[in-house]
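Only one protein chain is missing; all other protein chains are in place.
In order of appearance the chains are A, B and C, and numbering begins at 1 in each one.
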Amino acid sequence: MRSLYNRLAGQNIERLAALSDGVFAVAMTLLVLDLRAPAAEAVHSERELLHALVTLAPRLVPYVMSFLTLGIFWLGQQAQLDRLAKSDRDLAWLHVGFLCVVCLVPFSTALLSEFLTFRTALIVYWLNILLLGIALLATWSHAVRAKLVREDTTRDIVGAICRRIVIAQTLYAIGAALCIISTYWSIAFIVLIQINYALAPSWPSLRRSG
Amino acid sequence: MRSLYNRLAGQNIERLAALSDGVFAVAMTLLVLDLRAPAAEAVHSERELLHALVTLAPRLVPYVMSFLTLGIFWLGQQAQLDRLAKSDRDLAWLHVGFLCVVCLVPFSTALLSEFLTFRTALIVYWLNILLLGIALLATWSHAVRAKLVREDTTRDIVGAICRRIVIAQTLYAIGAALCIISTYWSIAFIVLIQINYALAPSWPSLRRSG
Amino acid sequence: MRSLYNRLAGQNIERLAALSDGVFAVAMTLLVLDLRAPAAEAVHSERELLHALVTLAPRLVPYVMSFLTLGIFWLGQQAQLDRLAKSDRDLAWLHVGFLCVVCLVPFSTALLSEFLTFRTALIVYWLNILLLGIALLATWSHAVRAKLVREDTTRDIVGAICRRIVIAQTLYAIGAALCIISTYWSIAFIVLIQINYALAPSWPSLRRSG
Partner (left out) sequence: MRSLYNRLAGQNIERLAALSDGVFAVAMTLLVLDLRAPAAEAVHSERELLHALVTLAPRLVPYVMSFLTLGIFWLGQQAQLDRLAKSDRDLAWLHVGFLCVVCLVPFSTALLSEFLTFRTALIVYWLNILLLGIALLATWSHAVRAKLVREDTTRDIVGAICRRIVIAQTLYAIGAALCIISTYWSIAFIVLIQINYALAPSWPSLRRSG
């Protein structure tokens, strides 16, 4: 039996969705702060400005990668919330925990932008993605267990969402492990996974994986 | 009797909720700005980067603590707004006042991050939580007094929401007082209170307190 | 006759409201960035931290003043949008222009925080408030002229909204003029006007003014 207050709080799915959209929107926009325009004092000609921008260009890679990350997890939580018939306080808190990890993405992106060739920076970035996956899976598991999902949510759908997260996280872990060779391999592999999920091509092997 | 203009303004609960979600989303995301990636010039090896990150780690405590604070008060105001059948200008202004205090959380968090062992920083942080509680209680009292709440809001519900705020604030005050021993005791105690409210375990003693 | 494209764009009042709520939420939260926590290197004792915070305290005045400003104009535009039955492209653009001025508030607040005793800073702040009023009045005039307002919007309501803006702006102009004596007089007067509008007391003389 839950206390009275706890039965009042966290039941509004629309508000939870609005908070999420806000957090994702700000996190996405903060990513650009890593792309700092060069200072006017350091640049005296078109050539120097071009040179400064070329030096800045590698930072576009973590920017786009993090935008893909945030895009993937925004779609993930949107697909989940759309499946809910109602919410409860625990689900709201699990979701807030998820958002707490989302807010870390600008930090781990800034770290990776600054230290593209450092394994430590890449592992921190991967840990962030891992936590995102765990939080999403925990929210979904709770929603299914507490029967918050819509009635038309078949076992197939429940399974597809779980499998999707587990397979994606496995691929991300492989990507992170590639940093034994080089962080560039890791980054390239992770971006490829993300583009695959964004473009969602109809590869037979991946289609079956949900 | 209110003037004509004053009867026109502040009546849209959905807009008030949307503004709140926006303010909470930005405040939550600004918290991460205290976690600054170390500068590339100061770090020359994986070991130095790891060391820099370990030095940064204590800042995760105020980050998570403030995320819990914002989460608790987001749920609090959401539960309140959900109870309203209509709004008026005074309620809108009380709520804007509440948001004004919410926006201070990134500041008091930054202060505590920078001065974890300073009692002054902890007292400022606690004052912020206290103001959040007062603002929430004032909004709720006005809503009840001005009969803005939904008809199915029983006296039990009105009381449960009031008691919840008062008990939580009492616990926070005890937590703040613990800084006489050490700010670490205060922080640990406050985080425990917050986790208790987030997890909402079914402890008999706490359940009765609403 | 409008072109086809122009009849498609800018008709969604809900989206316009959502954009506004977002802009106001971010502008409100950016205000706190003027309250910078003192640097750890400059502070070595509780007493020094307390001293640094006392030095910071005057910045709370522009913070609260700008929060009141944003609150007043948020309520103003919300009351207006609530009165609309439909929107058109011109109204959307006038509203975007209004938001463009809203986004300047964090700048003029930062300027005033930094230069509390400088008349130039105060005049810039007042110009910002003036532009907010003009933009709001222009939007409302267009809405009335283009018959976008709801049918139950009597001439009394149209007039009350216009008068409200004109009277408030007259008071703000008087407040700004007081900087001939001292900027403190101006700030005190403007804050008093704002608190008057926020609390909306039932003073006979002000009630009649709508």
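Before moving on, here are some points about what is shown:
Everything that follows uses one rule, which is that a residue touches a chain if its C-beta (ideal position, glycine included) is under 8 Å from a C-beta of that chain, and two chains touch if they have at least 3 such contacts.
Owing to the predicted nature of the structure, the values given are computational and were not obtained by experimental measurement.
For the chain that is not shown, the touched chains among those present are A, B, C, taking the whole complex. In the complete assembly, the contact with the undisplayed chain comes from C:23, out of C:23, C:84 or C:165. Checked against the hidden chain, the listed residues A:75, A:146, A:174 or A:192 yield one contact partner: A:75. Residue in contact with the omitted chain (choice from C:37, C:65, C:84 or C:99): C:99.
Not every partner is drawn; the one left out touches chain A at residues 17-18, 21-22, 24-26, 28-29, 31-32, 35-40, 43, 46, 49-50, 53, 64, 67, 71, 74-76, 78-79, 82-83, 156-157, 160-161, 164, 198-200, 202, 206-210.
On the side of chain C, touch with the chain left out of the figure occurs at residues 1-6, 8-12, 15, 18-19, 21-23, 25-27, 30, 89-90, 92-93, 96, 99-100, 103-104, 106-107, 110-111, 113-115, 118-121, 124. Chain B residues in contact with the hidden partner, per the touch definition given at the top, are 22, 25-26.
Everything that follows uses one rule, which is that only the chains that are shown with their structure count from here on.
Touch-path distance (fewest steps) from chain A to chain C is 1. Its C-alpha atoms fitted onto chain B, chain A is found rotated by 90°, rounded in steps of 5. Comparing contact pairs by residue number, the interface of A-B is reproduced by B-C among B-C or A-C, since over half of the pairs coincide.
Judged by shared residue numbers over all numbers used at their interface, chain B and chain C contact each other through mostly different positions, with under half in common.
The distance from the centre of chain A to the centre of chain C, each centre being the mean of the chain's C-alpha atoms, comes to 35 Å. Note: centroid distance chain B to chain C, computed from Cα atoms, is 25 Å.
Each of the following residues of chain B touches two or more other chains: 18, 21-22, 25-26.
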